[in-house]
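Starting off with a structure, shown below.
A protein chain is absent from this complex, but the other protein chains hold their places.
As written, the chain order gives the labels A, B and C, with residue 1 at the start of each chain.
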Amino acid sequence: MSDDKLLLVKDLTTTFATAGGDLTAVAHVSFDLDRNETLGIVGESGSGKTVLSRTIMGLQPRVNTTVTGSSVIDGFEVVGASEKEKRTIWGTEVAMVFQDPMTSLNPVMRIGKQIDEGLRVRLGMNRKDAKARAIELLELVGIPSPVERYSAYPGQLSGGMRQRVVIAIALACSPKLLMADEPTTGLDVTIQAQILNLLDELKERLKMSVILVTHDLGVVATRTSRIVVMYAGRIVETGTTRDVFYHHRMPYTRALLESSPKVSNESHTRLVTIPGRPPNLLNLSPGCSFAPRCTYATDQCHTERPELQPSVEPGHAFACWNPLPVNAEATLP
Amino acid sequence: MNAPRTPLLSVTDLEVTFHVHGHAVSAVAGVSFEIYEGETLGLVGESGCGKSTTGKALMRIVEPSKGTVELEGVNITKESGKALRSARTRMQMIFQDPISSLNPRRRVKDIVAEPLDCWKTVTGVERDKLISDLLSKVGIDPSVYGNRYARQFSGGQCQRISIARSLAMRPKLLICDEMVSALDVSVQAQILNLLEDLKAEYGLTLLFIAHDLAVVKNVSDRVAVMYLGKICEIGPADTLYESPAHPYTEFLLGAALEADPDSPINAQVLQGEPPSPMNPPSGCRFRTRCPNATQRCADEEPLPQEVAPNHMVSCHYPLTIHHKSTTPTVLEG
Amino acid sequence: MLRYLTKRLMLLVGIVFVISVGSFYLIHLLPGNPATVILGFGATPEAKAILYKQLGLNKPIYLQYFVWLGNILHGNLGISFISQTTVSSVIRSALPIDGEIIILSQIMAFAVAIPTAMRSARKPDGIVDRFLGATSFTLLSIPPYILIIVMVLFISIKLGVSGTGPSAYVSFGTDWITNLESLSLPAFTLATGSFVVYYRVLRSDLIATLQEEFITMARSKGLSQRRIMWRHAFRPSSVALLGAASVNIGGLLAAGFVVQYLLQIPGLGYTLILAINESDFLVVQGIVLTVSILVVAINFFFDFIINIVDPRISRE
Partner (left out) sequence: MSNFSLADAAIMVERPEKSRPLGLFFWICVFWVGLNIFGAIFANLLPLANPLNENFNAINAGPGLHHLLGTDDLGRDIFSRIVYGSRVSITVGLGAIFIGYGIGAPLGMLAAYRRGRFDAILTTIMYVLLAFPALIATIAVLSFWTPRSLLKIIVVIGIASIPLVYRVIRTATLSVATKDYVVAAKVQGATDRRILMKELLPNIAPIAVSFFLIGVATVIILEGALAFLGLSVNPPTPSWGNMINEARTVLAQNFWLAFFPSLALCLFLIALNFIGDRIRSHFDVTEVKL
């Protein structure tokens, strides 16, 4: 049964050796992903969502980084594999769309070259075929006049166009899993809508699975089937998108949902805030990392770390000693 | 909100032109609006629409090429030297990047005291007391943090310090330029609430510039929407959001993502990208992307017309205003 | 791009103008009557007449400049007071030697600096990087004239390697192997200084570039490390390197003077110093003018290369 899963992540932990000591950016994360499914990873900055998404595909920094646990992409164990071994799946099995199209494209290389490079190196295409395919890809991601754009430099394109190019590069070798790390964060709302629609459409067309990493709950709400909520490097709640939005049990999930302003709210609606600041990862308490900011925290929360435990709905789990009642949906606006 | 009808700030026909490689780029192309005492005007638009430039031109951080800015009846565009510097203290500005808006090599106390030291209005004990008060007001303990260097603070704390500094001279008008867009949601909510509290306490008037529609609605009494250097619509926040009259506003609102899995995915997405401000379209600047555009839109620039009380729109074919009865579904305070 | 180059070209013309004025004015720094100082007290009236014609000395100073400039533009830099040959022929015979030394030294410097910088940048603060860092730092603080003395002492004198010491110069046309031998020490000395500069500049830029997101992007495409280093990291990191090379090569022309002088290699530097010592002022003026214009031309050439390497620069 588990063979059917495209991605199996088990007990994945990423630690950086820093000047201030060991910093565990991702701690004991486990989840899985079906084929042709879209999963959202949600968290604030420093929650470890970006590090997690990179560790899953083995793309963490090469120096001063330790990874333990397991991440299996379509039968390939990423953790412990050498860079050379991982190169056999990068691009062809799993590819990544980065947050900032400004910095994720090589500024001094024509965009066409950046697309067909993967085709030639990984798929062994000749120059001519690769160019033809690259132009096809540019067309696929909705870039007008792709033949001319093929020889443009990234600096000559707008932000939205650049992000389309980044997507074209990621799709070049037809990966089964697409990791999208904040793919729309730097973009304007109208462009964001275009890009999200494009990703949705391509996912259906190319039968991919997508992991959507974002801080924006609005992005994951309607585009994913399941969600993982992260805080201080750990999963604090996971379940179907509806369960996480309507039946969340973890106070942090609720606080996150309530603290962001909504377009549908009347102006001057008082926002619910989470007191305090995100924790210092170098100096975590032995208990729940959210406890210092949590209104429900008890002594146990400060001393003992809660593990993920199942809620009533299938696949819904949360890590909390004092979870919200099961009918928590009443608190959602 | 019942704002008294004396404009604190009137902006008439403001234009800002930059020169890039000998080409004139009209970043702000004839903007007029008024801000009444005690209200918050939200200025929203996508990147490059000139909203930030407008804010900076009001303070004359960038020089307007045309138009007038009157603060309490005094024309700021005519002032220079000491009079200009003094006029600036009656308006204050808070910037997007909280970390770069504080000098990393100065102590927090000195940063907050900067305006007082510039003008020598208060000195000695009185000065220290005032600084301590301000810091406490924004939630920074002056006895613990006052002597620390700015470089040791997180983004949210830096933004608090910026706010304290901006209040030192008791300004009338506060211009907030994307002040929460670099912050995490949980911190963003804290800062927005703090801003509302301080606005009431200090009797401030706000110009709130941001790209996030939900945030703008949350703080504003009235909202102005900018597109390519011009204001296309301005009106009371709640009615403008509920029933936009300009097609661009409608697209913008349609693209805003709600953190709710049940919200419909808006199929009608604004296509294309804004034209270059170096070579703006004739007539209505939005016509190149507007589904309703006709020849008239290319020939004739639409002038602002009132479609509802205090609700102005610059469009030849405004959408019909309909007032739904608003039933707020907010269940908590 | 075209716009940018036109702008640069206009600047180039301005710079050459300033250089010509500067070089022209040098003569007037001399105390007393230039003719007397240049030709000595025993000069014949004919020689003086030629000089007066050459420099236009009996005219107002701004006219003198134009007379002088007109002569220069016709390739007439005057006559060497010592050798009685034209200054331009003196320069023509000496210049290729400088060119050869500089080209040799630059080949050596780049050949070592690029791979070592890449090796360092792959693991900053690793053992190799620390070693190379300390080495380059020490070399940075050793002036070329000390380095050449040490090399002469150990290679030519102690080891007795023939054809490397002072006055061993043989021209390329005579015997190119001996020629290369005789230029190996000066080229190596200049290469050392250049290596330090190139290594340090390229290393720090590569470290910065390797942390860029587009490198991770290239990694995620499944490209090999070698390919990432050469195809993705090297080009955007080489702008500062080329800038440094541009300044450095200009400096080398000058630094080469001392080395040439110490090894008695008859390049421009040696010629210049002999001319200074013998008060052969027109030769000095001619060499200063030539070298300055060469330096400016080299700068312009590198500007052009940098623009091709990084198209962002002309676009801003």
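One rule holds for everything that comes next: a residue touches a chain if its C-beta (ideal position, glycine included) is under 8 Å from a C-beta of that chain, and two chains touch if they have at least 3 such contacts.
This is a predicted model, so every value here is computed, not measured.
Chemist: If the hidden chain were put back, which of B:K51, B:K109 or B:R165 would touch it?
Modeler: Residue touching the absent chain, from the options given: B:R165.
Chemist: In the complete complex, the non-displayed chain touches which residues of chain B?
Modeler: Counting only chain B, the missing chain is touched by 59, 61, 85-86, 88-89, 92-93, 95-97, 100-106, 114-115, 118-119, 151-155, 162, 165-166, 168-169.
Chemist: Name, in rising order, the residues on chain C that touch the hidden chain in the full complex.
Modeler: On the chain C side, contact with the omitted chain comes from 11, 14-15, 18-19, 22-23, 26-27, 29-31, 137-138, 140-146, 149, 152-153, 157, 208, 211-213, 216, 250-251, 253-255, 257-258, 261-262, 272-273, 276-277, 281, 284-285, 288, 291-292, 295-296, 299.
In this text, only the chains that are shown with their structure count from here on.
Chemist: Measuring from the mean C-alpha position of chain A to the mean C-alpha position of chain C, what distance in angstrom results?
Modeler: Spacing between the chain centres: roughly 53 Å.
Chemist: Distance between chain B and chain C based on Cα centroids, please, to the nearest Å.
Modeler: Here chain B and chain C have centroids separated by 55 Å.
Chemist: Contact residues on chain A for chain C in the complex?
Modeler: Listed in rising order, the residues are 54, 57, 59, 63, 83, 86-92, 95-96, 98-100, 103-109, 117-118, 121-122, 153, 155-156, 166, 169-170, 172-173.
Chemist: Using the touch definition from the top, list the residues of chain A that touch chain B in their complex.
Modeler: 44-45, 158-161, 188-194, 197, 215-219, 221-223, 241-242, 245-246, 255-275, 277-278, 330-333
Chemist: Taking the complex as given, what residues does chain C use to touch chain A?
Modeler: 123, 212-214, 216-225, 227, 231-232, 235-236, 309-312, 315
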